[in-house]
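Removed: one protein chain of the complex. Kept in place: all other protein chains.
Lettered A and B in written order, each chain numbered from 1.
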Amino acid sequence: MNFPQDQVQELKRLFSDVSYAADGGYDYFLIRNVTLAKPCIPETTDVLLCPNAREGYNSRLYFPNQIQCEKQLNWNGTTFIFDRQWHAFSWQLQPLERRLAQMVASHLRGFTS
Amino acid sequence: MCDDRYNRQSFLGPDAQEKIEECTVGIIGLGGGGSHIAQQLAHIGFKKYVLYDPDVPEESNLNRLIGLTVKDVEKKIPKIHIARRLILALHPEAKIQAIQKNWQESPNFLKTCNIIFGCVDGYKGRMELEAFSRRFLIPYIDIGIDVHHVDGEPPNLSGQVIASLPGEPCMKCLGFITEQKLQKETQKYGAAGHNPQVVWANGVVASTAVGLATNLLTGWTKAIPEIYLSYEGNLGYMKPHVFLKYTDKACCHYPADQVGEAVFLPL
Partner (left out) sequence: MIHVKITKPTYNRMRADLIRPHPFAYERVGFIFARKDTTEDSITLFATDYHAIPDTQYIDDPDVGARINSAALRSVMERAYSTKECILHVHLHDHSGAPRFSKVDRIGYNQMIPSFHNLGGSAVHGAMIFSINNAAGLIWMSKADLPVPVNKLSIVGYPLEIQKAGVGFYV
């Protein structure tokens, strides 16, 4: 894993259960029990952050299921990762949003912005 | 059944037939390419199969899906059953796991394979299959055909056969899968369209893939096969892809320790 320790620590301060794995040239941070904005269903979920540029996105945040929320999202990122399907909606971050915690927060804003 | 059944392929080696019969092959996609592969593997003597395809053939498949009949289309017989019928006609005792789903929905059967053939559309689908194969140390052979239209020129028929072997260059190393291609595909999401397909081109790449797999299993040529072959459809031949000259020997995308079940290390 090649990420600055301060970013990893920052992520851990925001989310208590964070772990890391890599696959196929991509990095993945698994963050468990993330609380989503109301009225998303489910209210809490695990998420998988891929901070690498892929498929035209600066980063992607994957969910175990397509989350139901008021906003209509384009779930164009269904991908088999490790051992199961994960789902991501189309959400492009600004190029400068490169800190790990910032990426997660910005992606989660996609449910309400 | 007479032992003479395979005597014309005895050049493959004295224990080749035993290896072939013991090998479990996975075929993802039983359409134009995969149906050729299933047929040829059955003729050679492979007896253990894992087949995945969620689809039911349409009339447009009649131009290329090996074994498909007009009645099958009318009766909406799933593609996996067409392949299964082909195999069982040659080997009534064959062990066939035929799963009418996308492999991602039920991947455990695929783990039992010794060789996996990918006959799927799209770069993302190929990348996922390759990642899975690498993780479970299964040689993966990918085939595909495409037709490019250039204004004022005849259509260009091309294709590929790529063997992605653990430790060897992967499809990203070989420049076949790139982020640009994945991006284009993501942008077209939901508007995939129909890829042009013809039976003879499918047959060429499928046959090449089957020959490559048989060599991999039996070692009959005693020489590691070329892992990236391109099909020049307009000219009618296969040749080693020029990228092979420029590819690093070792793969940087699938390190040796990224195998088995995913282990997330707590931070």
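Criterion: a residue touches a chain if its C-beta (ideal position, glycine included) is under 8 Å from a C-beta of that chain, and two chains touch if they have at least 3 such contacts.
Computed from a predicted model, the values in this text were never measured in an experiment.
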Next on the checklist: If I'm reading the header right, one chain is hidden. Which shown chains does it touch across the whole complex?
Outcome noted: B
Next on the checklist: In the whole complex, not just what's shown, which of B:Gln9, B:Gln100 or B:Asn114 touches the removed chain?
Outcome noted: B:Asn114
Item to check | Chain not shown, touching residues in subunit B | outcome: 19, 22-23, 108, 111, 114-115, 136-139, 165-167, 215-219, 224-225, 256-257, 259-261, 263, 265
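Quick note on the criterion: only the chains that are shown with their structure count from here on.
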Next on the checklist: Please output the residues of subunit A touching subunit B within their complex, sorted ascending.
Outcome noted: 8, 11-12, 17-25, 28-30, 53-57, 74, 76-77, 79-83, 85
Checklist entry - What residues on subunit B touch subunit A, complex-wise? => result 104-105, 107, 124, 127-128, 130-132, 134-135, 172, 179, 182-183, 185-187, 189-190, 252-255, 258, 261-267
